[in-house]
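Only one protein chain is missing; all other protein chains are in place.
Naming follows writing order (A and B), and every chain is counted from residue 1.
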Amino acid sequence: MAVLLRVSNLQTYYFSFGGARVVKAVDNVSFMLNEGETIGLVGESGCGKTTTCLSIVGLLPSAARIVGGSIEFAGEELTHKRPREMRRIRGRQIAMILQDPMASLNPLFSIYTQVAEPAYYHQAIRGRPLRQRVQQLLRAVRIPSPAVRMREYPHQMSGGMRQRVVGAIAMAGGPKLIIADEPTTNLDVTIQAQYLEVLKDIQQESGVALIFVTHNLGIVAKMCDKMAVMYAGRIVEQGAVRDLFRSPKHPYTQALLGSMPKLGSKEPLYAIPGHPPNLAQLPSGCAFHPRCAHAMPQCVSQEPVDRRVGANWTARCWLLERQAQEEYVSAIA
Amino acid sequence: MSVPLLELQNLQKYFPVSTGVLLRRKIGWVKAVDGVDFGIWPGETLGLIGESGCGKTTTSKLILLQEAPTAGTIRFGGEDISGLQGRELMRYRREVQVVFQDPYSSLSPRMRVGDIVAEPLEIHTDLSREALHERVAEVLELVGLQPEVARLFPHEFSGGQRQRIAIARALATQTRLIVLDEPVSALDVSIRAQIMNQLEHLQQTLGVSYLFIGHDLATVAHISHRIAVMYLGQIVELADSLELCAKPLHPYTQALFNAALPAHPDERHAKLTITGEVPSALDPPSGCRFHPRCPRAMPGCAVEAPVRKEVAPQHMVACHLF
Partner (left out) sequence: MVDITEQTNAAAATVAQSEFTSVGRRWSSLARGLPVLPLAILVPFILIALFADFIAPYDPTEPIPGAKIFEPPFWMQGGSAHALLGTDFQSRDVLSRLIFGARVSLIVGVTGTLVAGSIGTALGILAGYLGRWVDQVIMRLTDAWLALPGLVFAIFLATMVGPSMWNIVIILGLVYWTRYARVIRGEVLSLREREFVKLAEIAGGSRTRVIFRHILPNVLNSTMVLASLTIGVVIIAEASLSFLGVGVPPPEPAWGSMLADGRSMLMVGDWWLTVFPGLGILLVVLATQLLGDWLRVRLDPQLRNM
């Protein structure tokens, strides 16, 4: 499997008040995605996951800038690209699915027009082949009677259907990577389940890679091969989904898993004290230390570094350093 | 068996749908709530789960007297609330409160937190300023906030803290029942557990009852003692929370469980057999409303609506399979 996306030491900062205030929305983030893989970017509001995605597709707001690091996609460096070049990549090679389907769809244009647009521009298909392509795409997202429904308008469809149309639009350009930012937040439970099945089908058929941005660990458990847990603009742990769910190494990952209610169990939930930090006023050292049950003096003064804890599995926490040292000591004793 | 604190009997709410600009003929009814029965006992939490359009919001509006029922009764403490007026009505309003989903729009932006929490007290009691102050401090501490925060404005608080303030306000008077409408859905994951634990703690301390409305099965199941599953204005299953999770009987409930997200990547759910969208309440299917989407529908299901039966102790289902 070839490496499709390699994000290395990405730093994206927001500047306001003429540069007087700097918010480090993404600080030293690195991860890798192979072709056909799905990675879940997990974190709560303000952790930087959306900013990371906007950095990748080059759609950062004017107040934000990539100040360091690199984003390598299909062998090309994206951080140096001009807006015109990024426009060619967006839609054709990288597509995005957003949270609110009503906002993603233009109420004035038919479904056909909107699904056809990426194929029209990026693959230069016209006429009858274009109509066939649109129907094929709608069928892939399991929209019944596509020939009829493509003449309809967004307001004539339900929320679940609209979100599927958004998926069809994303696939229309034939992308290698789709970034889905909380695509199921507004959907009902059964509709969400159907939609996720559709995404899985699309992936299997076309081999597209998927970045799933979410705060819902259940989605990650269902859809993703690997996951990266973000907190305060940094990745605190990343690795295979199975590994992290079975034995999470970082206290924040442990806390997140512990705070999820599990069906059929009345075990008390672990409530992480405090609240997610204000990125403009980050705590010193490890950003999680005020809320961490295992905080040590070192955590307050020094930011931890990435440590390998397994195959393709890293976490950054001083606790792990100490555990490794203890193991070493007991091993040589 | 003691009297339930809140009891709904055969509750119905139909909204008329009319068409035409000048003449406005009635063409039908949206049967938002169509024959809902359940009871909530003191100190217990009843979870109400269902997808959009199932009628759970309308049910809560009926309980909060924001809408009047088309038929059926709601009893509180044994008394019918539909005819309440004057002092009796005020007493109901004092004892039944609500916490909404969005912490950012449920607090008056231009009022101080202390005043927001004190408002129900001001409406219902004659307490002096000092007594109000004391009670506000007391209730803020109950929800895990420091009394000093009373002087601040809502915009200075995070979502989770605002929800605590909303809960504090709901508890200020001697509340006996709180309707919680998706109280944690809009909160960050790490905050949800805080609020859930806080709610449980308050229930244990104060003996207040909750009607917990939600769409996330795991969350609702965790905090509720019993769960009622709603579909298109009707309750299709009602059982003890653990019992429901272990043995969901109604096909819709089973579909909800299958559709629920796993808690672990190795967790396998049965194949999703439900298809299509939720039909509109304007023209619900005949007979059992779930039959068009039901994987186990039988010929009789389209003809006759099933009656609720107690299939196991304290476990009711409305389905022809039983």
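Simple rule for what comes next: a contact is a pair of C-beta atoms (placed from the backbone, for glycine too) under 8 Å apart; a residue touches a chain by one contact, two chains touch by 3 or more.
Source: prediction; values computed, not measured.
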Among B:Thr59, B:Gln194, B:Thr219 or B:Gln254, residue touching the chain not depicted: B:Gln194
Hidden partner chain, touching residue among B:Ile27, B:Ile123, B:Ala246 or B:Leu282: B:Ile123
Candidates A:Leu10, A:Val23, A:Val165 or A:Ala271 - the one touching the absent chain: A:Ala271
Option touching the unshown chain, where B:Ser2, B:Gln85, B:Ser128 or B:Gln146 are the choices: B:Gln146
Where the missing chain touches chain B, by residue: 64-66, 89-90, 93-94, 97-98, 100, 102, 105-111, 119-120, 123-124, 144-146, 148-149, 152-158, 161, 169, 194, 197-198, 201
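Keep this in mind: only the chains that are shown with their structure count from here on.
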Inter-centroid spacing, chain B versus chain A (mean Cα positions, whole Å): 32
Sites on chain A touched by chain B in the complex: 44-45, 158, 160-161, 188-194, 197, 215-219, 221-222, 241-242, 245, 255-256, 258-266, 268-273, 275-276, 291
Chain B - residues contacting chain A, complex: 51-52, 158, 160-161, 188-194, 196-197, 215-219, 221-223, 241-242, 245-246, 255-267, 272, 274-275, 277-278
